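The complex appears here minus one protein chain, its other protein chains still in place.
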Amino acid sequence: MTGTDTPMTPDNKAQAHAVRQAELRKRSSGRLMIFGFLSPTLAILLFMVAYPIFSLVYYSFFNFSALRQTTMKPVGLGNYSFLLSDPELWGRFVFTGKFVFICVALQMLIGIFVGYQLQKNFRGRDVIFTILMMPMMLSPVVVGFLWRYMLNSEWGIVNFLLSSIGLPKVDWLGQTNAALWAAAAADTWMWTPFIVLLATAAFRGIPETIYEAAEVDGASPAYRFFRITLPMSAPVLFIALILRLIDSFKQYDLFVALTGGGPGSSTETVSYAVAKTAFSYFYTGEASALAVILLVIIIGLSMILVRHLTKMGEKY
Amino acid sequence: MAEIKLKNLTIEFGAFKAVDDVSLTVKDGEFVVYLGPSGCGKTTTLRCIAGLVQATSGEVMFDGVAVNDLSASARNIAMVFQFVSLYPHLSIKENIVFPLKARGVARPEIARKLEWVTDVFKLGDELGRYPSALPPGARQKVALARAVIRDPAVLLLDEPLSAIDEQFREEMRWELGHLQRQLGVTTIYVTHDQREAMSLADRIVLMNNSRIVQVSEPDRMFFDPVDVFAGQFIGSPSMNLIDLEPVAGGLRLGGSDVTLTAERDRVPQWALSAKRPLKLGVRPINVHLTEEPDVGVTLPVDDVFSVGRERFFSFRIGEAIHQGVDKRRSRAGSEGRVHFDPDGLLFFDAATGRRVNAEDAA
Partner (left out) sequence: MTNSRTSTIDLATRWLILGLLVVYTIYNVGPIFWLLLSSFKSRMDLFTMPPKLFFTPDLSGYESVFGVGSAKDSASAVGVFDSLVNSVIVSVSGTSLAVFFGTLAGYVCSRFNFLGKGDFMFFVLSTRMLPPVAVLVFYHLMFARLGLADTRFGLVLVAIFANIGLATWIMKGFFDGVPKEVEQIAIVNGYTRMYAFTRLVLPMVKGGIAATAGFCFIFAWNEFAFASILTTTQAKTLPVKISAAAGSTGIEWTQICAAGVVLIIPVLVFFYLIRKHLLMGMTFGVLGRR
């Protein structure tokens, strides 16, 4: 081309411009992709989660019914103070707590035990696992009805089996305590397979040489289980615990079908109470406040647990 | 401390015989190395001694008592595995004292022993850390500390150094030998690395195809192999193996027109008159290039190359390529005088591969 002091001829100027444009396009195409690909998900979640939660908090400060939407009376923290001084609500928390404790304890114990026995490879493992997993494939409502059907005090199969081995019949769904255990039995029936699944995976992840080393080191089977197997699978088991804890805490469907909250209102979980306040009594403001309390507890609980989990993961 | 005796030990996995009728006595305090290619049954034998694999038939005896029915934890053995088997969720200190805690040893005793092994292995700084924070070499050191902390009757080592960097391996090998002599514990060590075997063992047990090939001291293993496999497995580069054809006045090297004679090459008389066909085994260190006209035979020389301080050359007999050591720093040429050191000539039965000596031939 021409002299060295004029590096930009019209020709290579155009070329440089094109290159720069291409660069820009490439960079912005990444940004465009992030924006384009994320926005539907973000929009849906903002509209379906964030907006409802903010509205809930807003409504919780009003005396307000969905049936008469015109009259919204601000009551400040009135709903909260009313709820927290209501002994019935505390009763629901106690009931939910009992239910969660029984369910999680039973499911973890049985799940870890069965998972430990099923960790070995054997023929037909996939088929047996699929069959064992069947309870958690059912809709919780179906589970509720199925157990209600089996637990009927007159003609249910459970009482029939009890009386055929000489035990007294139990009015499962007619007494508060029996109903609590009935619900726990149904929830445990449904979700123990889940713990089995996770526990088996966790146990199978432990290398065989670790067990051999422990055996050579003179550890008894029990010592091996408690000092090697359990601690080494603790992170996975803890995830299982978190999920079951949260899920049984918010359990609703099962109680609708199994007990209908009865006898009386003795088997109403906090979730059940929210639904009843909102959709049977239409105390929307009060229900919002209760929902907010429920959310705060669940979010707080999961944050504490998740933090503990990350701490666990850092160790090794 | 214990004497270990294997009596006609056979281990089968379904149709596969992993160990076939193995008998061996390991003396109290002895360091025995099982050597062999992978899949030869050496690790299976070790795992059977440990109690991790059941014998199909035959006996494993410690101090004259059969232990076949004892579980690994009841045998008073310690073992270090090929791949690191430290407990990842326990600190180094907890790892080391695990065997004592598992057996319910009293606290003061544990503290005393811990102090001792920490001292021996210089692990003072590592005690509070976790296995994932240590390099592989240091992890094996911890595994070794865990193994010896409770004075086992038998120490079993399954390729403990194979997952460690070359540099650190030498150091660990030396330490290991030193430690074994210090403790005087009966030790069985499995490896496929002949250098480890040569430098550590009181006796080497060479295995191949599920059977013991040869049991002897490292020196004899090298100079006095019982068959072609032993001769070729030990030593690097590998022993040259040459077909021989008896002709008038000597033995012709297979596939060539070159003949080794009794006078010039000092081939023993019994070999010349052997009834069965023989093969010649000669190690590269016993093959040299020479310029003296009356010594050696003329063969095509392909290549001269250096491996560190040593110089090797390769020569051809027929189509087969063999190696020798070039002490004279010659250059590659088309032909050369190749001299076989008469002391290094080993003869094998061509059909069975067994070593043939003057006595056998007679």
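To keep things simple, chains are lettered A and B as they appear, and every chain counts its residues starting from 1.
Convention: a residue touches a chain if its C-beta (ideal position, glycine included) is under 8 Å from a C-beta of that chain, and two chains touch if they have at least 3 such contacts.
Note that the coordinates shown come from a computational prediction; the quantities given were computed from them, not determined experimentally.
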For the chain not shown, which residue from A:192, A:229 or A:267 touches it across the whole complex?
A:192
Thinking of the whole complex, not just what is shown, which of A:33, A:77, A:167 or A:304 touches the missing chain?
A:33
Touching residues (missing chain, whole complex) on subunit A:
26, 29-30, 33-34, 36-38, 40-42, 44-45, 48-49, 52-53, 55-56, 59, 66, 69, 110, 113-114, 117, 126, 129-135, 137-142, 145-147, 149-150, 154-155, 157, 160, 164, 189, 192-194, 197-198, 201, 204-205, 236, 239-240, 243, 246, 249-250, 252-253, 256-257, 271-272, 274-275, 278-279, 284, 287-288, 291-292, 294-295, 298-299, 302
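Convention: only the chains that are shown with their structure count from here on.
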If you average the Cα atoms of subunit A and of subunit B to get two centres, how far apart are those centres in Å?
58
Interface residues, subunit B side, partner subunit A - complex:
50-52, 71-74, 77-79, 81, 83, 85-90, 98-99, 102-103, 130-132, 143, 146, 150, 156
Under the stated contact criterion, what part of subunit A meets subunit B in this complex?
207, 209-210, 212-220, 223, 227-228, 231-232, 234, 315-316
